[in-house]
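Removed: one protein chain of the complex. Kept in place: all other protein chains.
As written, the chain order gives the labels A, B and C, with residue 1 at the start of each chain.
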Amino acid sequence: MPERKTQDVLGREANMAMLRQERKANNAWNKLKRNRTAVIGFFIVCVMVLLAVFAPVLAPYDPNAINPIIPYKGIGFEGHLLGTDDLGRDILSRILYGARVSLVVAVGATIVGATLGVLIGLLAGYFGGWLDVVFMRFMDGMFSFPFILLAMILITVLGNGIWNVILAIGIANVPSFARVTRGQVIIVKEEEYCNACRVVGVSDLRLLFAHILPNCVSQIIVYATLRVASAIISEASLSFLGLGIALPTASWGSILRIGRDCLTTAPHVAGTAGLFILITVIGFNLLGDGIRDVLDPKMKQ
Amino acid sequence: MVKMILKRFLQTIPTLLIVVTITFCLTRMLPGDPAVAILGVEASAEDIAAMRAEMNLDKSLPEQYMLYLQGLVQGDFGYSYSYREDVLPLVLARIPNTLSLTLVALVFATIVGTTVGIVAAIKQNTLFDYFFMVLALIGVSMPIFWMALMLVLQFSVRMGLLPVMGMGDIKNGIGDVISHLLLPGFCLATTPMATFARTTRSSMIETLSSDYIRCLRARGVREWKVIGMHGLKNALPPLVTVLGLQLAHTFTGAIITEGIFSWPGMGTMINTAINNRDYSLIQGTVLFSAIMFVFCNMLVDVAYMLLNPKVKGA
Amino acid sequence: MNGNDVILKVEGLKTYFYQASGVTKAVDGVSFTLKQGSTMGIVGESGSGKSVTSSSVMRLMPSKTAKIVEGSITFDGVDLLKLSNKDLLKFRGDECCMIFQNPMTSLDPVFKIGHQMVEMIREHQNISKKEAWDRAVEALKLVGIPEAEKRMEAYPHELSGGMCQRVIIAMAVCGHPKLIIADEPTTALDVTVQAQVLELLKELQDRLHTAILLITHNLGVVWQMCDTVMVMYAGNTVEYADTKTLYQEPMHPYTWGLLDSMPKLSSSSKEALTTIPGTPPDLRLTGRCCNFYNRCPYVKDICRQSVPPLVEIKPGHFVACHRQNGQNRLIRGEVNAHEEYEE
Partner (left out) sequence: MRKRKITALLLAGLMAGMTLTGCGSSGGADSTTGAGTTAADAAGDTSAAAETDGVGGMSPDASVEGQSLEGTVKIGVTDAEPVEGGTLVISMPSSPLTLDPVDYTTVYESHVMSNVMETLFTWNEDYTDVEPWLATDYTVSDDGLSYTVNLRDDVYFQDGQYVQGRKMTAEDVKYSLERSKEESATDRVCRDFFDYVEVVSDTQVIIHMTAPAGPFISELAEIGTAIVPKEEVEGWGDDFASHIVGTGPFTLEEIVTDEHVVLAKNENYWGTKPHVDGIEFRIVSDSNQAINAVETGEVDIAMYLQGEAIQRAKDAGLLYQTASSAITYIRFNLQNGPTADPKVRQALTMAVDIDAMVPGIYQYGEATRAYQPLTAYSWAYNASYNDLVPSYDPEGAKALLAEAGYPDGFTMSLYIGSTTYRERMAQMLQYYWGEIGVTLDIHSSAMAEWSATVPDSWQDDVVNSYGVSWNSDPDPYGFVDKFFNTQTIHASSNAGGYTDEEMDKLLVEGFSLTDQEERKAIYDQIMEKVMNEYTGIYYAYECRNWAVSPKVHDARLRADNQVLVATSFNNVWLEP
């Protein structure tokens, strides 16, 4: 008899455990933890952030210390784990410090773009009318520029420097954020609780920022994560074209630019920097995909 | 329907006007004196002043803007001082090159991307699915200029299979054209291809799990029809949206890819124009790329309308 | 029961969902037979396995993770589980039709009604487009759609829900249906339309001598439509009888609960509706004992120890309950002496 009881009790306990688990699982954070893509993405991003943060500790050499005697040395040359570049600088150190630039620029540009874009999107979507027309036509106009071209012209206007790169890529990012936000606001503002708020006499601004914005946030976060990924590529593209970060600051794109000039004789220069860009971008894309899967039940499989 | 398309068409006009205005403002903000850029640094002050006058740079900004707009209305896009040619024929001569490259890339990307996406959706969670989705993830994350370099290194420099640069000439046979197109085309196609594969897959999965697909199956409709006709047509709208975005993306990519492969298209010209502070040419190229973009977007919207009977009926 | 007029025979059907989190036993041993021209209802709560049962009959699993692991399904003497894909296509839509819960989403939104009907007809009958078109119009008229020709050119979103359901029924009658599976055909429709659709089904059944498998959680509909009823709970058949018997002499505690939770027009409407306390079990954990034990007021030790078999208590009346299976029949309303696990 006791044996059978055990079986039954086990069943009940398992049942309870499952219920508890399900309750837990509804928590977005836990959902995210269970999402394999998100975890891998998060891991990659964390590693890159850690590498960037601890660059001074991890880098074996001063990233800007030149040593003209040993240019273009290959992987593993005398303590230069990833070799040296045209001026004999340690590529590993430059990549580690470059991670700082790339990440700061990418995240910064996304924040700039998101802040402005979300604001414009909120106002245009909520108030509609001529405000919407003016804002969105302007955004359409900006959107019609090839992204990199807009960034190129902006950076030429603003001049080199990390803040200017952030600003340039950020501004080029504004229209897409505005569009995403506006689309979301238009959906959310028609929902019942918004009407309820209006009936109760909540002011427009309060409704907009206290009720509508929070309901758009998840979409914006997903979009922003994916934008960070493309901002990394944008920064690299600009540096590759010789625009943007001031010399001799290392960025992944500027290492690639050097690597381009020695593709046959020293392919490791372009190779390593490119790999880092690729992996980081994959990381952010995975993270973005993961967050979207969690926040957007429609996409969940 | 025609009315809607016409309305959509008219909507592009203010957009283009804004593009013109933004470009005008941005180019005037560019550092550097275009007159000096043309005449060279040894030119005398009088020569430079004369050149500035010839280029209308001595007028006030609003005046310059009005002059530019007037010219545009009359089909005069200005004169490129760095190429010493009118902008319009210059741009028109380049557009086919860029268009052929981007279109080939996009068509290739669309065919391959959607096919992979569909198969991955059907074979969801199989090895095929995983393999191609990882590939697609790498594809969307790839800095294409880097990939271009690596491909050149491998296929042209190391293996000597493909030409490294330039555009083929039909006079040398179709093989010449194709071999020149292969690397830049593939590079340009990578991101859209991967994006298509991903979008098609998720859109297809969503469609295939919908009720009417089950109903179709329950009605005994053959599988290829269910997937190929009903599934695909319903999964199309998000694809069309992505296609529109990718058009712009591909053009952006072309600016860098053309440079790497010495493709004589708009991309290389834009670079030259910016470097030389060739205002008219920058404005011209930007305007034309914007026109292309806006036009493509319009096509996408129209396609969207055609695909969605709910919009169509309205 | 095994006469020649049996159109569908399901025996010991088990359909499981294989997922990362475990095996969900959506259908865990279901058996029934359906005679030609008769109507059988399957009732039960959501998630009790009704729809999966009907899907299994069509061999149309809602997801790739689902698999029929055991049992047999015989349709008109043919083992459906052994059919090739090609034969299956012939079976589906021609001999056997299915009507789904939500008519609005059952039609492909991007194709016109006519296109979809013609496509389906030509899938099964080797006739020209024109003929198929005419047949479709005819079918639409048959199901009482006004201006049938005009409707052929309409998109699904241009029709009302009831209209759509009629179109779907029309599609069914285009072929040579021996069986119509209606999966909650009226749930998504409003009440007046519900009655019309049911009426239509009945009418068609009389005319075409088609068997109907009606899946619903509405006992009223069952009473109105069905000859026999199967009550399902957590993937199992708990009671199976002809309609009259089931209404008059329900035997399973779950059926009691189900009947109590349904408003009766006949009796005093002041009588309070009762609900069955608790929730159905997680289908990943069933199969060890009676699945209803945790909600059953009459639960006994034995209920927690083994799975009750489906027993024919009276001819044609099957019940799966330990407490009805033996000498001491459980009487409704009996006070349970063992409430140790009551929550």
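Here, a residue touches a chain if its C-beta (ideal position, glycine included) is under 8 Å from a C-beta of that chain, and two chains touch if they have at least 3 such contacts.
Source: prediction; values computed, not measured.
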item	value
Missing chain: touched chains present in the view	A, B
Identified contact with the non-displayed chain, of B:Tyr83, B:Phe108 or B:Phe295	B:Tyr83
Candidates B:Pro34, B:Gly139 or B:Gly220 - the one touching the absent chain	B:Pro34
Full-complex contact with the absent chain, from B:Ala93, B:Ile111 or B:Ile178	B:Ala93
Absent chain, residues of chain B that touch it	30-34, 36-43, 45, 47, 82-85, 90, 93, 156-157, 160, 163-167, 259-260, 262, 264, 268-269, 272, 274-277
Touching residues on chain A - with respect to the absent chain	64-66, 68-69, 71-72, 86-88, 156, 160, 242, 246-248, 258, 261-265
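The rule we apply is simple: only the chains that are shown with their structure count from here on.
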item	value
Chain at the geometric heart of the assembly (C-alpha centres)	A
Distance between the centres, which are taken as Cα means, of chain B and chain A, whole angstrom	23
Mean-CA-position distance for chain C and chain A (Å)	49
Shared-contact residues (touching 2 or more other chains) in chain C	none
Residues of chain B engaged with two or more neighbouring chains	124
Partner chain A, residues of chain B touching it in the complex	14-19, 21-22, 26-27, 29-31, 124, 137-138, 140-143, 145-147, 149-150, 152-153, 157, 202, 205-206, 248-249, 251-252, 255-256, 259, 270-271, 274, 282, 286, 289-290, 293-294
Contact footprint of chain B on chain C as seen in their complex	58, 60, 62-64, 85, 88-94, 97-98, 100, 102, 105-111, 119-120, 123-124, 155, 157-158, 168, 171
Chain A to chain B touching residues, read off their complex	137-138, 140-149, 152-154, 156-157, 159, 229, 233, 236-237, 240-241, 256, 259-260, 263-264, 267, 270-271, 273-274, 277-278, 281-282, 285-286, 298-299, 301
